[in-house]
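Every protein chain except one is present and positioned as in the full complex.
This part shows subunit A:
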């Protein structure tokens, strides 16, 4: 039997196994390729690091960042892209680049920078997942990181004003969503009938945007109008994540019991 693979990542809510895009990408890929992954949700204890989540731990390795984790899984023979042609593999890389350049800034903005959303939804949720003094610091740091990333990649030097960039990034994100919708069409997955890396990435980026309830929802509204993308997310959730949503709650229950030493690890 292969060495146990443990993934530590942010937990779920609003019907999702994880609210954090990168964690969701890895979880989806693991489901698609059948990798036996033990998911350790970040909880209120002081165990484990929270910095570079998601992190994959094996007996002798620690791998962070979704792209590297997926590469590692492929090397362990868990490959969801087995049936893709070389051209489809190339298209995957290109579409992932499109997601990261055009969609990610707006997703980051919706979650971490838009003050209504951040203070009423994102910050309380993340703060509730981590122990006390850290819960005051870490969400703020993540928010600054997100703002930084948006400004440095899209802002104009030397002043880097957010206002100028906001309209542009939302417009790019809407265009990206339209492009994805056109590409998906009426198929079940992006390449044929089996899901692949690109499906994992698109699911990881879209599902939190689709499901989390925000006060300021312009991008979410746009996504809801693209019914094939919504259907895509719902299909993956119901086919691949329905059973483990039960496991997820079980883990959360176990985590608190563990604190009281009632359950051996």
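Of note:
FYI, a residue touches a chain if its C-beta (ideal position, glycine included) is under 8 Å from a C-beta of that chain, and two chains touch if they have at least 3 such contacts; residues count from 1.
Assume contacts and distances are computed from a predicted model.
This figure omits one chain of the complex; the name its UniProt record holds, of "Metaxin-2", "Transcription initiation factor IIB", "AL3B1 dehydrogenase" or "Trafficking protein particle complex 5", is "Metaxin-2". The chain not shown here is touched by just one of A:98, A:138 or A:230, and that residue is A:98. For the chain missing from the display, the contacting residue among A:162, A:179 or A:230 is A:179, taking the whole complex into account.
Not every partner is drawn; the one left out touches subunit A at residues 65, 86-87, 89-91, 93-95, 97-98, 100-102, 145, 148-149, 152-153, 156-158, 164, 167-168, 171, 179-180, 182-183, 185.
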